[in-house]
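So the structure is just underneath, and the comments pick up after that.
Here the complex is missing one protein chain, while the rest keep their positions.
Up next, chain A:
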Amino acid sequence: MTYPDPDAVPPARPGVRPFLQSGSKHSTGGYTPTGEHPPVEQSSNALRPFVITSGRTDGGDPDIGMETQVTVVAGSPPSRLSPETRAIVSLCEESPISVAEISARLRLHLGVTRILVGDLRATGQLDVHVLENDTPDPETIMRVIRGLRSIS
């Protein structure tokens, strides 16, 4: 499966901010903004993933972020799962995993993943660890800084 080029969309319209130099200094670096990379086709393929969400395309619970951690609820009652939701549950069994990783590893559209994770949370299969406050506190940031400094 190939992924569409993330940057295959027309470049920004210039002029919001001043150009570094006018005219010739502004090299395109061989990049041709038009033609070669048309935007990803949007018609039929964009909709198809949402068949498995019963047509819901709203992206799911806004509390469920890309990095939100998901774990399996131990002892949750067995329920009839679709292949996709079963795959999600089994991925989460190993260790806590982020929504983005689930999406990437199962090659499920991110929006679809969020909806399905929300469903599994509602049915008690998964715990979704929504952070209570959005903004990281200084202590957490300090820990990240110390952690990053220790790598080489």
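Here is the rule we go by: contacts are C-beta pairs under 8 Å (C-beta built on N, C-alpha and C of every residue); 3 or more make two chains touch, one makes a residue touch a chain; residues count from 1.
In this section, contacts and distances are computed from a predicted model.
According to UniProt, the chain absent from the figure is "Signal recognition particle receptor subunit beta", selected among "Branched-chain amino acid ABC transporter permease", "RNA polymerase sigma-70 factor, ECF subfamily protein", "Zinc protease" or "Signal recognition particle receptor subunit beta". Where chain A meets the omitted chain, the residues involved are 3-7, 9-20, 26-29, 31, 39-40, 42, 45-46, 57, 59, 62, 65-71, 73-75, 96, 98, 100-101, 103-105, 107, 109-111, 113, 127, 129-138, 140-145, 147-149, 151-152.
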